[in-house]
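First up is the structure itself, then whatever we jot down about it.
Let's turn to chain A:
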Amino acid sequence: METSVVNGIRDVFNNNEANYQSSSLAHRKSALDFVLSHNFPDRKDEEYKYTPVNQILKKNFNFKNTITSKTTDFDFEDYFYQLEGNHLVFFNGSYQPFQSKIYNEICCHLEKKSNQSFHDIFDALNVAFYENSLKIEVNKNYRSQPFFIYYFYDSQQGQIFGNPNIQIVGHPDTRIEILENTISKGTYPVFINKKVSVHVKTNAEINITKIQNYKKHVYQIYNLEVNQDTQSKFNSNVYSFAGGLIRNNLKINQMGENCESHMHGLYLITGHTHVDNHTAVNHTHPHSYSNELYKGIVDESARAVFNGKIFVRPEAQKTNAFQSNQNINLSDEASIYTKPQLEIWADDVKCSHGCTVGQLDEEALFYLRSRGIGKNQAKALILIAFSEQSLEHIPFEFVKKEIDTLIRKRLIG
Partner candidate 1 sequence: MISIKNLHAKIEGKKILKGINLEVKPGEVHAIMGPNGSGKSTLASVLTGRDGYEITDGSVIFENKNLLDLDTEERAREGIFLAFQYPVEIPGVSTTNFLKTALNQIRQHRGEKNLDAVSFLKLVKSKMKLVDIDQSLLSRSLNEGFSGGEKKRNEIFQMAMLEPKLSILDETDSGLDIDALRIVANGVNSLKSKDNASILITHYQRLLDYIMPDFVHVLFDGKIVKTGNKSLALELEEKGYDWIKVKHSSLETI
Partner candidate 2 sequence: MSSDDQILEEFTSKEYEHGWSVNFEADEAPMGLNEEIVRFISHKKNEPKWLLDWRLKSYRHWAQLKEPKWANVEYPKIDYQGIKYYSAPKKGGKIKSLNELDPEMIKTFERLGISLNEQKRLSGIAVDAVIDSVSVATTFKETLSELGIIFCSFSEAVHEHPELIKKYLGSVIPAADNYFSALNSAVFSDGSFCYIPKGVRCPMELSTYFRINAANTGQFERTLIIAEDDSYVSYLEGCTAPMRDENQLHAAVVEIYAAKNAEVKYSTVQNWYPGNKDGTGGIYNFVTKRGICAGDHAKISWTQVETGSAVTWKYPSCILKGDHSVGEFYSVAVTNNYQQADTGTKMIHLGKHTKSRIVSKGISAGKSQNSYRGHVKVSKRATHSRNFSQCDSLLMGNQCGAHTFPYIDVDNSNSQIEHEATTSKIGEDQIFYCKQRGLDEESSVALIVNGFAKEVMNNLPMEFAVEAQKLLALTLEGSVG
């Protein structure tokens, strides 16, 4: 890592040190050492080949210029969905229990333990810098309302470096629904480095839906790691519309039999938005299932990256794993990089993957126009139909509508 970056990161840490619990300092420092002894990934790193974070950060973000501001003119409640549930507020990366509106008090608390493990530089960066960790935990026989998590960032005064940290545990036979949304103000760059770990215990189900509609100076890395026990179910839905950089790492580790994992994604991007979805599912036990569908429409100078990995270990016989990535490229300035990857060590399995990169279906367009529909309208209809397939798995009706509106706004204008 370059000296200037090292110094910048170190400065931020020293400024914050007083706020960290002294018991966590040693662990934070070891995470910091890990960060400083590594480089932010660039083109030479296979996992970041098409998303050279190092260059992107260097160009757009400076740790030295970050500020830690606690005050804002945001009125958080204005942004809450008008629904019963837990409305959880993060501000500039830190959880705000007193600004949140909590329905199921027992389910949301600050995690005291501070010995979170880290696997890569962003993980470590989060562990070194997060201000507090929110733990969402639902116990057996407890019916919880949905969790709406709002991430607010105010960069009106200066650059913001936010490190949200959340742990989610679904105990046996429970069901958790989570919706994440991000709202920002200001024109200085924001670097979000989010870390969420999920544990879905036996026979439990967790759904996470993410809406990523950032301003163009927001750069986000999101590490979501999921562990699944026997007979559990995990659903992830991610909708990306805009931002300077959106990198989503989704890692699912199936640790028991009969696990089910669903991953759905949609990216509709224009301008210079860069969206990169990296997913990995590790099937380690028999009779497991995973299903993945990511769809994207890429216009103007936007870039989309997809990398899906499916591992089927020798013990994971009778596994069914499907993966598909479908792209429509609308512009010669846009780029699409996709790599669907299968690694299989068990013979009695059904696995398939496919990916396509194409254009608007000219046949369909012609058909619609021959029925009297105007060209732009016809184009929008086709693209909407292509996109909306990915809405099927959202557990909240109103979110479906909201995303549908976003899709239509984006595609029809």
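Regarding candidate selection, all candidates are chains of the complex that A comes from, given by their letters.
Methods note: contacts are C-beta pairs under 8 Å (C-beta built on N, C-alpha and C of every residue); 3 or more make two chains touch, one makes a residue touch a chain; residues count from 1.
Model, not experiment: these values are computed from the prediction.
This complex places one of the candidates 1 or 2 in contact with chain A: number 2.
Interface residues of chain A, counted against candidate 2 in their complex, comprise 46, 50, 314, 317, 327, 329-332, 334-359.
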